[in-house]
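So that we are looking at the same thing, I have put the structure below in structure tokens.
Here the complex is missing a single protein chain, while all its other protein chains stay put.
Presenting subunit A:
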């Protein structure tokens, strides 16, 4: 994912260098775009979001062509909040190279597509909201080896994909922790995986979310493999919006906050209707029983109620797409609420 970032910076750089009148991406402002993003979305009757072509757990169409995943549900939550219907969301499949261009040129209104929040991207025309998933770089090894941390695989041969940021991280990890790991380098993803499963190397290194997906889809018995972190760095995958539309930026930020806060307050898809009768002022504010908060964002008062009723709180979304109720079974880890030791911090909802 970060490797693609370099490609994007390259393309943007090339653009700046050769296009005769480079468009000032920094202020691709709503002024030139016929009103605010919110007004555009309400006029069209749908939210347009960037999706990947196929990324299990994050954005992937099912057999019926219905998009599912953690990033997809982020977009559906925005649709539920803004338009009152989670299905008023459209998904544009984008490659890693296209995604930021698509957002900057207004082809999409929101980019929730496993995009790492980096400084260069943030400074170059997009605003990152809140990370909706903290990824990390991980090792996958055979469970029979008994290894559970990098120190256990000293001297191991590791399948690495060349040209990716993972290659750099691999070298760092090996050097810093004095592991003397031997890289076995391949030039594409599927060759790297195949080599690992056919026993060419002892371990496979890449983004943990892909490792979980690989383990679920491509191993004969997922329980034969274990996954652990390569280092202590997190990789925040963050939905982004265009520069220059503060209202839309706020809406997307608080749509995500509403889902975290709902989990914090114990509001779920099933009990949200009962919660409407709650005396708890925090719940009354969130669900719009105490009016004013929806209006502040330019939305209806029941915006957060619609998100929770239709899409669910963050914990439900996580478990359904990538967590314990999915095939991927990724541990909540850093994506727990702050209360439970994770990095998801509910901001004051008042």
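By our rule, a contact is a pair of C-beta atoms (placed from the backbone, for glycine too) under 8 Å apart; a residue touches a chain by one contact, two chains touch by 3 or more; residues count from 1.
Methods note: contacts and distances are computed from a predicted model.
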Options "Caa(3)-type oxidase subunit IV", "RNA polymerase sigma factor SigK", "Amino acid ABC transporter permease" or "Hydrogenase": UniProt name of the undisplayed chain: "Amino acid ABC transporter permease"
Omitted-chain contact residue, chosen from A:41, A:60 or A:173: A:60
Residue among A:216, A:234 or A:276 that touches the chain left out of view: A:216
Residue in contact with the excluded chain [from A:38, A:79 or A:102]: A:102
On subunit A, residues whose C-beta touches the chain left out of the figure: 11, 15, 19, 22-23, 25, 28, 32-34, 53-57, 60-65, 67, 90-95, 97-98, 101-102, 104-107, 190, 213, 216-218, 220, 326-328
